[in-house]
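These notes concern the structure reproduced below.
Showing just some of the chains, left in place.
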Amino acid sequence: MRICVINPNTTSSMTELMAEVARSAAAPDTEIVAVTSSMGPASIESHYDEALSVPGLLSAIMADRASTRRSDAYLIACFGDPGLDAAREVACAPVLGIAQAAMHLAVLSGGGFSVVTTLSRTVSRAEELTHRYGVAGLCRGVHACDIPVLELESNPDTEAILIDACARALAGDGSESVVLGCGGMADLAARISAKIGAPVIDGVAAGVRLLEALVPIGGFPGPASGEFARPPVNDYTGLLSGFALTTQR
Amino acid sequence: MRICVINPNTTSSMTELMAEVARSAAAPDTEIVAVTSSMGPASIESHYDEALSVPGLLSAIMADRASTRRSDAYLIACFGDPGLDAAREVACAPVLGIAQAAMHLAVLSGGGFSVVTTLSRTVSRAEELTHRYGVAGLCRGVHACDIPVLELESNPDTEAILIDACARALAGDGSESVVLGCGGMADLAARISAKIGAPVIDGVAAGVRLLEALVPIGGFPGPASGEFARPPVNDYTGLLSGFALTTQR
């Protein structure tokens, strides 16, 4: 199986960090292809950044589909899950976002969960996703650690701050597990879990394993007339003229 | 007051149709500026089209903000309300989508409502929006009339088909009103209403009037640290490098 992990921001060091986590999580016969978006924002910290990360994400999926070695599934490696529905339409294969993956594994691990995210302005977005994914009833709190995405790697205190934030969320919310609310925290999940004595769920590893669970089901992309069937052919112009779909799949 | 109506697809005849409806709906001292997206899909009939209409939409808003005569409010004239949250962040002014506007006026007009949209693949998207906007409990049905967006104008039977679809929705769903699920149907609302004897709500007129209600409230864009505060400055690269925000507003 071949899983394409797409970092929808343009920061390749973050792609590498997530690729490493993805490879550690993957089964031996799963190949991880990690792609950095070729256009758009360097990090995703607003609705604006998120919306403008979508063309790069879709471009990466279509490049993969057009290649001689198509992937079997796609992971959108940003906690806002940008472009998920659009990606499903063009991927003709399972697609997950890392927020979706992490939140589903949290509820499957049992009981209530907390989310620890980066900046406080992303709290509302995470809460909105809990509603979208049907897990709001088990989400006991969303907390910001107030480290910007691109400082997660360089800030020497990141691990300590996250351990503290996760421990407080767990106790204060009465939760059974914690979800890490940014792909850039993916490498820290195991160490935080060991410290706080509870499952700590990173969406990158979660997403890879869930895609490994989805691909063998087969039958994708589903009914020919359904919501996620191949989009109708359409004219595209201007800066985005290269996004026009042709009839061939 | 100056309201900027943005058609997020690139078909200018549709912009003109909607501009005319917007002007008819607007108060005498409201100026309507209608803009056609400069990039992306000619019509929006899939999640893919919708996602790729967002850069053109945001570009139009930012061009308006950079002009000497900024608008006071913005209307996203596509029934999927693409890019709504991102648009709010950069507009620093009220922004509505036409689905949101039409659905809110429908529930304010009293009782349950039905939606009549274009293609059946857009039904799920409309249903999802009813949940997002808190009106799902009063939405009694979403129905497709199976006319593609760009044929609405040219198809000689559009009006008859829509009258029939709206009348059947009203009776079959036991609804009190009907929402038209595409900006390209905007000019037909009054004639359909007269035929079926119930309010028929088009989002373009609805949106203009609701923005006229929102602008005088003042206080936009709200708290400086809130979800919709100005996005942090960020690097943008590749095809979308022009979308980088500078600190000046």
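The letters A and B name the chains in turn, as written, and every chain counts its residues from 1.
Quick note on the criterion: a residue touches a chain if its C-beta (ideal position, glycine included) is under 8 Å from a C-beta of that chain, and two chains touch if they have at least 3 such contacts.
A quick note: this is a predicted structure, and the numbers were derived from the prediction, not measured.
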| item | value |
| --- | --- |
| Subunit number of the complete homomer, 2 shown here | 6 |
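One rule holds for everything that comes next: only the chains that are shown with their structure count from here on.
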| item | value |
| --- | --- |
| Whole-Å gap separating chain A and chain B, where each centre is the average of the chain's CA atoms | 29 |
| Partner chain A, residues of chain B touching it in the complex | 10, 37-43, 45-52, 54-56, 58, 83, 85-86, 88-90, 120-121, 123-125, 148, 225-229, 231-232, 234-241, 243, 245 |
